[in-house]
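These notes concern the structure reproduced below.
All protein chains of the complex are present and in place, except for one that has been dropped.
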Amino acid sequence: MTETYILFTLAGTTYAVRTRDVQHMEMVEEITPVPNAPSFVEGVVFSRGQVVPVLNLRARFGFERIAPDVRARLLVVHAEGRTVGLLVDSAREFAGIAADAVRPPQDALTGLNGRYLEGIAVLNDRIVLVLDLAAVIDVAEPLVGGAKETV
Amino acid sequence: MPDAEREAGRFSDSFLDDYFAECDEHLRAMRAALLKLETALRDGRLDPGALEQIFRGCHSIKGLSGMVELTEAETLAHELESYLRALRDAELGLVPAGVDTLVDGVMELERVIVARRDRLPVPPSAALIARVRALTAGGASAPAGARTAAAVTSGGQRWQATYVPTPALLERGVNVNTVRERLQELGTIVSAMPDVRAGGGLAFTFVVETAAPPALAEWERDGITWMRLGEAERAPAAAEAAPAAAATAAHFVRVDLARLDDLMRIIGDLVIDRARLAESLARVEPHVPANEWQAVHEHRSSLDRHVRDLRHGVMRVRLIPVGDVFDRMVFVVRDLAREYGKQVRLELHGKATEIDKFLIERMMEPVLHLVRNAIAHGLEGPEARQRAGKPREGTITLRASTVGDTALIDVEDDGQGVDAAAVTARARAAGVPVPDGPLDAGALLDLICAPGLSTRETPDRGSGRGVGMAAVRAAVQEVGGTLSLETDPRRGTRFTLELPVTLAITDAIIATVGDRTFAVPQNSVSEVIEVEPAAVRQLENNEIIPYRQGTLPLVRLSRVFGVAAAPRPRLHVFVTGRGAGAVGVAVDRIVGQKEIVVRTFGDRFIKVHGVAGATELGDGRVVLILDVGALVRSGEARGVR
Partner (left out) sequence: MPGAPHTPRVYFTTLAVVPFVPGATLVTNILVVDDSATIRRMVRAALQPVAEAQFVEAETGLEAIERLAFAPVGLIVLDLNMPDMHGLEVLRFVRAHATYRGIPVLVLTTRGDDASRGAALAAGATAYLTKPFAPAALAAEARRLLERGGVGAGR
């Protein structure tokens, strides 16, 4: 079974996320920072009347942050009942990837970020890392920088 | 005729919402009447109006339940109706056990209907029905209870009011129902009779007993003429008006809450449009000649006023008196007192306070939980109370009031206070970090509400829906409110819920800190002041400023948010909190005041202490709305320097 993916780049690497999980894409306008939020949360934007948190994927994956330029994109994705924005370097391509073309990530190859990946695919000699969206937007440890947490 | 009935069942499915709504109204009226009935019985009387009200409620629910094929409700209502009829016809006297059974019966009726509504299995009511039947059958051997007395005249004079309806009056909204209501407000209606007169026209003749003579001219405008009756004259009693029975039904429209939500959303959009318009107009202003601008300005002000009025108007439609919730509490308290073996008296204050229906529905469970806690743990048993020199009966006080845009609900008991030592021990055992030193009320509340702590509550009735203090606090905060605690081992405990009355649109003060803009809800700000930087003093780890006759702790927003503050000649401070909890929050500049639309801020990534939501000021940028209370608390917790 072949599914359609949107391809985006991050620090020179190409990643893929299922089109059906992406609500829409927009250019990056002003992001309002949220004080005391985790460092990889860039802030919030309004999207279709909804307040959406924006994840700086570079920060999330431990890459160096850069200032967003004209190619930067905000992918508004929907997963686990939540709507979250992903800030990426660029996003322009669509691709169909067959399910059996996605191989599980090997530790040696992906290192620490293996837990954010569903698998690896090869498209026309290009390596594409398929994102595990649920893991990316998962809240691993208690949030709220600063004050103690009350749930 | 099973086929006909099945057809009726399918047909009635489309009326289920109406059924539930109408039953809800009847149940509410019955609850209020039960309270009256009980009060009268304590004085040894039987309140015929209240009895009639409950009877009618049961009868109506019986008929409706039959139509929607809810047999359990129909049967139960039928049994209650029979008992009530016997009471009404003075075949039986009313005894306290009878009132108890009626109370349980009405509660059971509600349970059955709610079970059907929530598509859960309907609880069996056999035991209760048996109780009702036993009472009904009591008959001759029943102990003398309060019986329906002959109608006692309320004193005052007797008047005859004749109402002649005309098409003109009907068009104006004057009809026999409204006339009857007005007459009921004036006094007691003894009888009401229709009559066709000589010329074929219709007239209604009411005999009314009233202390104050009516203002004849006013009534005449609406087609009603008055005539004073002699004391001896007794108009024949045709149709007795049940006091306050039909009272409200004719004057209300049942509205689906979802439609009001839609309206609010549209008004929210309208408010945003208006803000955008203001921005555009501001940009255009320099290019418009002054004399023309005047007109534009006036129109815009007028628009502002109307949008505000519209918003307030729709908000009011959603408001219902909190008394509805409080009335339920009386029955809950009776049950709980029995369950925990305590003697409890319930005091209700502020029943007329109006709160958004949505809020009330959300707060039902938390308030119920607090009341349960108060009875289960707060109040001592009668013996212990007596030893402590208190009355054997404990008092639970429920208080509701509004202060500006905030509603306050208090749940208070005069029991033994919160046992800080026990709470601390449970917290440590559950692995919850406990701060050193003596605990103030805020810290104690945090411990009580820590997840994993409230496991002492056995999962009994009302459970399965996330009970426990953690859930209470979460529910309150979810609607943008705050929960606070005051407790004293000698005086008791009080929980206060502070809830924003206007959920979606609110007035806010716009302020800047560094290069960031924030909005602070007006209802959390009691005052705005300016302070000289030199007036700020250090006191241990905190800053304080002179305020009124004393001092006020100061929290700098720039430090709380880790933002560089712009140096300014004067500090702008807004004062938040009440009494001893008042705090001054310093910002760089207070830009102004705006009506903002609150957009919720749900995602876990951004559930940050101190941020209550977000809004848009008209230019598309997100502006964060601050939860000042939480900010202050978190600032204190971190020992803001």
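Things worth noting here:
The letters A and B name the chains in turn, as written, and every chain counts its residues from 1.
One rule holds for everything that comes next: contacts are C-beta pairs under 8 Å (C-beta built on N, C-alpha and C of every residue); 3 or more make two chains touch, one makes a residue touch a chain.
Predicted, not measured: the structure shown is a model, and the values here were computed from it.
Every shown chain that the unseen chain touches in the whole complex is listed here: B. For the options B:45, B:59 or B:621, the residue in contact with the chain missing from this view is B:59. The chain that is not drawn here is touched, among residues B:200, B:286 or B:592, by B:200. The chain that is not drawn here is touched, among residues B:297, B:316 or B:578, by B:316.
Listed here are the subunit B residues that touch the chain not shown: 1, 3-5, 7-9, 11-12, 14-15, 18-19, 21-22, 52, 56, 59-60, 62-64, 66-69, 165, 167, 170-171, 173, 175-178, 180, 192, 194, 196, 200-202, 204, 238-239, 241-242, 245-246, 248-254, 316-317, 319, 321, 350, 352-354, 401-402.
Following the convention adopted for this analysis, only the chains that are shown with their structure count from here on.
Centre-to-centre separation between subunit A and subunit B, using Cα means, comes to 44 Å. The residues of subunit B lying in touch with subunit A in their complex are 433, 446, 449-451, 470, 473-474, 516, 560-563, 599-611, 613-614, 616, 620-624, 630, 633-634, 637-638. For subunit A in complex with subunit B, the residues that touch the partner chain are 29-30, 32-38, 41, 43-46, 49-53, 55, 82-84, 137, 139, 143-148, 150-151.
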